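Excluded from the complex is one protein chain; the other protein chains are retained at their positions.
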Amino acid sequence: MTRVGIAGATGYAGAELVRILSGHPRVELSILTSRQFAGLKFDDVYPAMAGRVNLTCEELVVEQVCDKADIVFLALPHQLPMTLVPKFIKRNVRVVDLSADFRFNDAAVYASAYQAHTAEDLLESAVYGLSEIYFEAIRSASLIGNPGCYPTSALLPLIPLVKAGLLDLDTLIVDSKSGVSGAGRSLSLTSHFCEVNESVKAYKVASHRHNAEMDAILSREAKQAVQLTFVPHLIPMSRGMLTTIYATPGRGVEAEDIRHCLTVAYSDHPFIRICAQGRVPDTLHVKGSNYCDIGIELDKRTHRLILICAIDNLVKGAAGQAVQNMNIMLGIEETAGLIPMPYPL
Amino acid sequence: MTRVGIAGATGYAGAELVRILSGHPRVELSILTSRQFAGLKFDDVYPAMAGRVNLTCEELVVEQVCDKADIVFLALPHQLPMTLVPKFIKRNVRVVDLSADFRFNDAAVYASAYQAHTAEDLLESAVYGLSEIYFEAIRSASLIGNPGCYPTSALLPLIPLVKAGLLDLDTLIVDSKSGVSGAGRSLSLTSHFCEVNESVKAYKVASHRHNAEMDAILSREAKQAVQLTFVPHLIPMSRGMLTTIYATPGRGVEAEDIRHCLTVAYSDHPFIRICAQGRVPDTLHVKGSNYCDIGIELDKRTHRLILICAIDNLVKGAAGQAVQNMNIMLGIEETAGLIPMPYPL
Amino acid sequence: MTRVGIAGATGYAGAELVRILSGHPRVELSILTSRQFAGLKFDDVYPAMAGRVNLTCEELVVEQVCDKADIVFLALPHQLPMTLVPKFIKRNVRVVDLSADFRFNDAAVYASAYQAHTAEDLLESAVYGLSEIYFEAIRSASLIGNPGCYPTSALLPLIPLVKAGLLDLDTLIVDSKSGVSGAGRSLSLTSHFCEVNESVKAYKVASHRHNAEMDAILSREAKQAVQLTFVPHLIPMSRGMLTTIYATPGRGVEAEDIRHCLTVAYSDHPFIRICAQGRVPDTLHVKGSNYCDIGIELDKRTHRLILICAIDNLVKGAAGQAVQNMNIMLGIEETAGLIPMPYPL
Partner (left out) sequence: MTRVGIAGATGYAGAELVRILSGHPRVELSILTSRQFAGLKFDDVYPAMAGRVNLTCEELVVEQVCDKADIVFLALPHQLPMTLVPKFIKRNVRVVDLSADFRFNDAAVYASAYQAHTAEDLLESAVYGLSEIYFEAIRSASLIGNPGCYPTSALLPLIPLVKAGLLDLDTLIVDSKSGVSGAGRSLSLTSHFCEVNESVKAYKVASHRHNAEMDAILSREAKQAVQLTFVPHLIPMSRGMLTTIYATPGRGVEAEDIRHCLTVAYSDHPFIRICAQGRVPDTLHVKGSNYCDIGIELDKRTHRLILICAIDNLVKGAAGQAVQNMNIMLGIEETAGLIPMPYPL
């Protein structure tokens, strides 16, 4: 059994890692850390887990994690992982980092969206963990920069089309709708029940950091600078993310070309489901699962392509994809521990 | 006191008319009709209204409505109003029709989106009831085609900019998020609690009838054919609509030009609130009220304009605007009966 | 115009007072205080109010409030009002206190549920503001202890029956279900969206402070010690409270006796609506309004009475009842400013 540690286990992404990994057939949860709840049993923080998880939260001490774990998930705020990862790597403990710290190859780009990077030398070997796209690189990686939830939902539909040159790259608009869990467990008026319930609003309009992440990856794949417009919205539900993408196809590109390209690109990838013609994704259909559902529509009047992508922001958008990446790194079945079906309601 | 009738009083738009008009200082509710609940007291259908409304629902008989009302609101499915309106007009009963039947000047355009029109001769005199834009025409109208909820939320931000020539008309994209009440009170799996709760999805992608309504009005104002891309989404909440509009400003047009244009256009209109720089609308801020909040952002990197508009789909998007139109027609204060403030939560 | 001040205007009860009073025909909002937001315009804190309220939040300085207001509402945490009220009273400014500080006549009872009282001498003249029950005393009061939300929902159904001796006082059980706004605007994990959404739970089981309040008032009315069992529950919605009361009627007491007693007791009170036989209250029917709907059922098999009471916790359970009390104190129409009908949805 591979021994697995989670740093930051009591945030929502961390707890979701615990949920998934505690039922994983090939690994064993060996250590959980939590700054806020160190000393408490994990199931005192999340009573849902009583009877399933019997670990006590510990302070994050790199040496202790290295002693107990072969692979570690970091579910910590950005800026902290870059101080820790070099130590894990030196000890040959593989890392899946869910923060933004290792998502960028270019330290300058990271710096412009976040702050100066203090572990630049690791950026080159870090692999962007968009599982289906970078499968081969993930296989041999020792450090994964796990993608953001918004980028996952936008890049999975876009990358195959961009690589195939099917889109006018100046026309990309990404309008995302996210459940509230994406804002995490830290207290904030923006996650206060009565401020969110019965409310829809945009936030960080054209200024969200995930915009830089999407641009960087798309630019790499397009081999030219791509800048898209991104507006995230907050929706009164706990889990789920729906991303609606607008793009003008290149001259002569038809709806069937788009559909064919995506269908082929993901034919061997069980977690990507291309919706049949006329069907649209619904976050309810992917809730609790690692699925990513993609719908394709062409507005014939304006010849504008509409791609719609639904994921569970905590699963394919965070913990599920992280486990998928671990599976790929370990050379075990990609779906191990991730087979539970989404909830019908 | 002007006597007011409501046909179709037990649907959600009808009930919202009852709610607003029962507290209106200048009119008196005199007759309510309901096919499904004829014979029942209105407050047996909506116990919320007990103690406030003491009318019994009647079958819709045009003569009886004409005898009892000076003005009638039609909250009926489209296709029915066009068979009734000629009779009301002949009897000099003014009509505010909340269906689509009298929103189009051109019967052919109506026919292509709905079905053949059987009261074409009234289309020319019917006034599109977007209150702030067509204020003068509404004043002397005897027949109002009350706007759809989605068009209201898209046209109020767009029309002043289109008239001023500030936008590239080929670039308009409208991404709307609506609460479930917009789907009405008729039973349907798409309004079934467990299918909507914790779910976000698009529907009628680039094929919603309101698209034709928006195009028709914008084309009229732009004095050229305009076609926009429109994608509505369903959100797990009862009331509220947020519309995010993407458009490329014309060459040399800056964010301040946009802001200035909208601020001036609506300076005398108490229900339109232009959000201060950096503020975004939230459906919670307009809930239960006739307000329309508009936010303005420019994505400087892509020079793409983002307009965000929040309304209560049942108030400014339906019953509230209908009452506002009635007020204008009656020559009384535009805000009469509509002053209650939105709920803070 | 009576000038009205609100201390603690930016909490949920305070904001609801602002919402109601800003539309009140007989008073004028003259000063708003807020510790947290002093210096900010009120509508920057609650953008819903933009265009309706044009006051800036101030620090709470008693002298300044007294200069500007004839009557003041205190929407502050308990323990603070008892330090302020004596100063207001000395300046002849009437007070409606929404905290618990002046709900108890007996300082010892207050002390056992809260902490030592520092303004004991005012307790005797303070009137418990359960509007329909203590109407006469409120009329001439200068200090109102406005009831808690749970007590309002339990006492309105119970008091007439207790006074009439129709119930076995040893059998009273109160099971309440409250929306989340009752927990206020202060950040807390128990009001964090993802912890509340899709969740129902009891809290403070048989240990909530409102239990003492209910017992004290019922004991006074029954002229004997009454102790009931009270369990509050938190429900995933913003507004509304449903209280289900179980009690064994006295020997020979029938359902009709109960119904008759309540109907007579509240026949002159427009905000209390006794549901017709077979009808049950629904929080949706009172949402946003000052109504209190009461349903009556008898379980014939066990001869156990079930009373069900629905209120909006922020209106009849807090700000609405406070305004109703102000109206009574001012000798104006009881319903002034409170006529807006509840929302049909």
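The letters A, B and C name the chains in turn, as written, and every chain counts its residues from 1.
Throughout what follows, contacts are C-beta pairs under 8 Å (C-beta built on N, C-alpha and C of every residue); 3 or more make two chains touch, one makes a residue touch a chain.
Computed from a predicted structure; not experimentally measured.
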Message: Touching the hidden chain in the complete assembly: which of C:A38, C:L187 or C:A202 does that?
response: C:A202
Task: Write down which of B:R35, B:K68, B:K163 or B:R185 is the residue touching the left-out chain.
output: B:R185
- prompt: Given the contact definition stated above, which residue among C:T56, C:Q227 or C:T263 touches the chain not shown here?
  reply: C:Q227
Interface residues of chain C (partner: the chain not displayed): 170, 173, 175, 177, 179, 194-195, 197-203, 205-206, 227-229, 231, 233, 235-240, 242, 244, 246, 280-284, 287, 295, 297-302, 304, 306, 308, 310, 345
Field: Residues belonging to chain A that touch the chain removed from view
entry: 12, 15-16, 18-19, 22-23, 46-53, 181, 198, 238-239, 270, 273, 275, 279, 282, 284-289, 291, 293, 339-345
- prompt: In the full complex, which residues of chain B touch the absent chain?
  reply: 12, 180-181, 185, 187-189, 191-194, 196-198, 236-238
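Here is the rule we use: only the chains that are shown with their structure count from here on.
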Task: Could you put a whole-Å number on the gap between the CA centroids of chain A and chain B?
output: 39
Query: If you average the Cα atoms of chain A and of chain C to get two centres, how far apart are those centres in Å?
result: 46
Task: Give, as an integer number of Å, the spacing between the C-alpha centres of chain C and chain B.
output: 36
Message: Residues touching two or more other chains, restricted to chain C: which are they?
response: 12, 181, 198, 238
